[in-house]
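Removed from the display is one protein chain of the complex; every other protein chain stays in position.
So that you can tell them apart, the chains are marked A, B and C in the order they are listed, and the count of residues begins at 1 in each.
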Amino acid sequence: MFLEKIKSPGLAHLSYIIGANGLAAVIDPRRDVEIYEEIAAANNVRINCVFETHRNEDLVSGASLLADRTGANVYHGPNAAGEVRYAETVRDGQEMQLGDLRLKVMETPGHTDDSISIAVYDDASGKDAVAVFTGDALFIGDVGRTDFYPERAEEVAGLLYDSLQYMLGLGDQTILLPAHGAGSVCGSGMADREFSTLGHERQNNPRLQIADRDGFIKAKVAEHHYQPPYFRLMEQLNLSGTEPMHPEPVALNVEDIKSLGDQIARVDVRSAEAYAAAHLPDSLCVPEDMIPAFAGWLIEPEQRLVLIAENADQAWQAARHLGRIGFDNIEGYLVGIMDWVTAGEPFGSVDFLDTASVEQRLKQQSIDWQLLDVRGLEEVEAQPMQHALHIYVGELPAKLKELDIDKAYTVMCGSGQRAAIAASILERSGYKNVNVYLGSMAAWEQQKSVA
Amino acid sequence: MFLEKIKSPGLAHLSYIIGANGLAAVIDPRRDVEIYEEIAAANNVRINCVFETHRNEDLVSGASLLADRTGANVYHGPNAAGEVRYAETVRDGQEMQLGDLRLKVMETPGHTDDSISIAVYDDASGKDAVAVFTGDALFIGDVGRTDFYPERAEEVAGLLYDSLQYMLGLGDQTILLPAHGAGSVCGSGMADREFSTLGHERQNNPRLQIADRDGFIKAKVAEHHYQPPYFRLMEQLNLSGTEPMHPEPVALNVEDIKSLGDQIARVDVRSAEAYAAAHLPDSLCVPEDMIPAFAGWLIEPEQRLVLIAENADQAWQAARHLGRIGFDNIEGYLVGIMDWVTAGEPFGSVDFLDTASVEQRLKQQSIDWQLLDVRGLEEVEAQPMQHALHIYVGELPAKLKELDIDKAYTVMCGSGQRAAIAASILERSGYKNVNVYLGSMAAWEQQKSVA
Amino acid sequence: MFLEKIKSPGLAHLSYIIGANGLAAVIDPRRDVEIYEEIAAANNVRINCVFETHRNEDLVSGASLLADRTGANVYHGPNAAGEVRYAETVRDGQEMQLGDLRLKVMETPGHTDDSISIAVYDDASGKDAVAVFTGDALFIGDVGRTDFYPERAEEVAGLLYDSLQYMLGLGDQTILLPAHGAGSVCGSGMADREFSTLGHERQNNPRLQIADRDGFIKAKVAEHHYQPPYFRLMEQLNLSGTEPMHPEPVALNVEDIKSLGDQIARVDVRSAEAYAAAHLPDSLCVPEDMIPAFAGWLIEPEQRLVLIAENADQAWQAARHLGRIGFDNIEGYLVGIMDWVTAGEPFGSVDFLDTASVEQRLKQQSIDWQLLDVRGLEEVEAQPMQHALHIYVGELPAKLKELDIDKAYTVMCGSGQRAAIAASILERSGYKNVNVYLGSMAAWEQQKSVA
Partner (left out) sequence: MFLEKIKSPGLAHLSYIIGANGLAAVIDPRRDVEIYEEIAAANNVRINCVFETHRNEDLVSGASLLADRTGANVYHGPNAAGEVRYAETVRDGQEMQLGDLRLKVMETPGHTDDSISIAVYDDASGKDAVAVFTGDALFIGDVGRTDFYPERAEEVAGLLYDSLQYMLGLGDQTILLPAHGAGSVCGSGMADREFSTLGHERQNNPRLQIADRDGFIKAKVAEHHYQPPYFRLMEQLNLSGTEPMHPEPVALNVEDIKSLGDQIARVDVRSAEAYAAAHLPDSLCVPEDMIPAFAGWLIEPEQRLVLIAENADQAWQAARHLGRIGFDNIEGYLVGIMDWVTAGEPFGSVDFLDTASVEQRLKQQSIDWQLLDVRGLEEVEAQPMQHALHIYVGELPAKLKELDIDKAYTVMCGSGQRAAIAASILERSGYKNVNVYLGSMAAWEQQKSVA
């Protein structure tokens, strides 16, 4: 009876394969499904069922692909808003038997109406659950967000409370296997720790310390979460099933890039530092490891793209990240910017400011300069930055009209990485005088603590 | 200007990727084309043309797939027997320029009517060819077979003679890059050496030592070659293009195998020794590395299969071999035979005889026993085995009526490997008393040399 | 805070790396330590401490090597029988802090006097333990063996009882991280399941269901365990530290093998089936995946070896297995037996019998024939085989005098694999008439159930 966790970095998505006696189940597969087949083969098992704990809004499900390739059945909870075409609906109490391994469906709505959890039993060892796949209902250190049905906010928060109580009934000894880890857009309070049990969470998860249902609902309704626009696209895709990814874009040269013309978005997936030093004009800066969190805010679903990457590995990894959230139209990639620059083509740069420079500008209080804070609302509330204008980086494209194009801007965030993304948005939109506070809130706080 | 050779073992197929200045050409791609994309990416080049030196009869061409995935054009010589749907026809003298790299088409018919060679020039360094892709026209130590148009035997042998003279005109300094190495079914005299030049071949290739055209034709017409039945299938597939391979069959258990029933052929891809020791009843023995050479003789194109393999790696590698020659209907694989045997299921065995045992039986001259030699005709002519009945292993299924089912058979070949394949064919056909001379002709000759 | 489990197959040895805030600890590293450095690098952490839960008797510890390569300190429990030269002694209650991750030593003697467990705390989340590394004290479904101090049998069993009670005090929510999984020579009752918690074990582990200390001691003292002779060697090596492995033996040819002469043991690491079909005379059959369990019984510590393997991968994997248990004197490997056989060299074979054949022989009750059962004592007691003589495969070399060399033997075990090993021991010792019951007890039971 083996269990493997597959992490998709950036999305902080966790999927699982669990098997026994020659059979295996996959829980919440991602779109690039080869890895499940490889693990199955290494363990001499056949994948015969695939579970979706809910209709994912933040990534393309690979369930339909995996079913096609292996002959497995896909199981999905009830109450999906529309028919999940490739899946069979399962109900509370239904069980799948894989030798001694028994997987039991629990309806645990709240995060979404169709959320299920799957309790894991070992029939060769006792009657109580050994583990539970909780999807987006319960995380390590947090619980699922409940903001997807704004008109039913209190109702669904209450549903989640009930689901959590139901789940905790499995007992303290139950290993917790959630669909996301720290860094996911599906919850902001997740612990950095990657392993836990229901017992540990019962005693320590902040949301599970709220004793009464009403208090829980109140706390959940008061939360603020961002919803990237691509969430709606994902929900549609995850009703119909998807095509295989081909995440191996081809190398392009300078002439190729130029001949592709203006309709092709240039996405610079190198580090923020490399982007800042020199970049192709009108590039969008989205460092490879930030693609899962930000590409869905900044790129239109059908937009054709070229990537600027340090090397082929980075480009292919970026394409893989993009494919997992449904962006497939990648024309190719350019390796670095040196061919571009040495061909005599123009390039852009963004300066990095340090804390001393930002302090000095703040003191000058020029009306031609603005400090722009692109952090999330929760961060701003926790650590406000005086004199800064706040617009979340994801919402910046939609809120540009709030920013006077003739002003100078210094962009900040938690560290400077998201600020570089924001600076690239401004540059593409014609803002001429933009720089980035490298270190941002983290360095600012260090400065204060030293002073 | 880089050049990489990709070997497909078993088929002894050689394909190439050559590139310069950001562009690359692939010559004779196989069906699993990911490797070309990986090499292209590692060298920061875009594959923009794909050449087929001729319509391959011994493997599925990946040209159409590679074109789909990369946007490259496919080029094929004239006179293909039917339209190659995915390719553009090129003519003698046409050139493709990839920066300083120039690829020039030479029409070199003979092996097939549509055979071309492609001379390689470096415009930064001289006027003469640096290398030449010769397809199946010229190999290291041999020349292409000319038996595909039996009614035009002398004509096409003459065409090949002319093509070779034309090619030798490129000069002694030209590096030779053929489509097959030693072990291919496309020629039996190929050298074991993997590198050569036109100069070395001009001086040493036995077929190029024949001074006159008529002598060459005579020699070629006198050759004997086998044509596996799947050649005709390949030729059809290679007109229309192919589907991607999914060479990752799933693990099966004993119950799965039994429930699949009699219509599924059992192909044991473990070593001949493992097969001999114990095997599922009615298995066909085709060790993984012998699949490319023998599966096309022994398996029907649309036949559904299960594999018996030592482990998942071997099963996947076997599936890859099968996919390259067009066999896709693999239901899954069983790991080893121990689950089968310990479930109490019956198993078969084949004994290995040593030289002394065979000698003894030969002396006894029993009319109930027959030594069966399954080597190729050339081998038998070169080293005849007295008292043995000769039927080539590939032709054995078609010639079973020549073998009395009530007799005992000892099967031999060059070493005992093909004899194990033949023994499995006999066992599946109801022959009850079959064993294998392990060591076969090789051990026999050693014995003689000692004696 | 990440945690990775590293499985060493065959030994069923589990080691771990756990890290947080840029630092990591490794628990019970094996001798080939590169894997820990790779995981550390992938997680951007520096390994700064290495724990040994006890002085391993079944494998060579890599702690000293890992410390040399990374600068980490090694920690070992008190009361080791001799000074562990490369380690610092730690005591109950001592703690190592890695950012929020706190590792607390618990003295848990019983399996050995120096056994410690290490409780894992997350200071950012509660006061109770999240997990515990239990070494060989507590497994999933079993507890540690207590037979290493025969003269103190009851005392150490009692110590283990106390240690387990102490450990269970960490709470049901604690994830269990033992040093071995199912298949280890360190315990026979381990569950096949790879994940558990203290809570699940408290409720289901058979040994933890014994309520009173005396009953526990009685049960432990009544257990039977085998002690391979190499255990003593391991204990010595694991006091002094070890040299790096070079597990890449070179390819040899037939002449090499012959010229190495008789002092070199031939170890056939191919499958039992391949061995049975044909093998070099005097080979010891130890299939690659059975090396960890059986090589320590059958090969002398300083013995020089050649391997017979299907391919280089199998040979290198076998050398890795051998190196992990201290066997380094590998002269090289021969690929398969075909070069040997076709060179006209003699080869041996072992026949496989099926259930019907064995039944028939049992009925005949010939005094010239003996059924030899080489299973472990526990297996024989659980499923006795009538009329069979029992000698455990590991003890066979030492007990050959009990077997009349003129008799015929059919060897059986649970399935036939260990029987093949035993058959090779007999053949090397001059027994001329030996075969193997393939399927053995498993097939026998199936037969009975059908009948």
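In this section, a residue touches a chain if its C-beta (ideal position, glycine included) is under 8 Å from a C-beta of that chain, and two chains touch if they have at least 3 such contacts.
On a predicted model such as this, the values are computed, not experimentally measured, just so you know.
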Give the residue, chosen from A:D68, A:E310 or A:E395, that touches the chain omitted from the document. A:E310
Based on the whole complex, identify which of C:A40, C:A63 or C:A388 touches the chain you can't see. C:A40
Touch with the omitted chain, as defined above, among A:A42, A:V221, A:I264 or A:V341: A:V341
Touch criterion as defined above, residue of C:N56, C:T70, C:S163 or C:S271 at the omitted chain: C:T70
Which is it among A:N43, A:N329 or A:S415 that touches the chain not included here? A:S415
In the full complex, subunit A touches the hidden chain through residues 270-274, 276-278, 310, 336-338, 341-344, 346-347, 349, 351-352, 354-355, 415-417, 438-440, 442-443, 446-447, 450
Since one chain has been left out of the picture, which residues of subunit C touch it in the full complex? 22, 34, 37-38, 40-42, 44-47, 69-71, 246, 248, 250-253, 256, 311-313, 315-316, 332, 335
If you put the missing chain back, which residues of subunit B would it touch? 1-3, 20, 100, 122, 124-126, 128, 130-131, 141, 171-175, 191-200, 202-204
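One rule holds in what follows: only the chains that are shown with their structure count from here on.
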Distance between the CA centroids of subunit B and subunit C (whole Å) is 43
Determine the centre-to-centre distance between subunit A and subunit C, using the mean Cα coordinates as centres, and give it in whole Å. 42
Per-residue overlap in subunit A, given as positions that touch at least 2 other chains: none
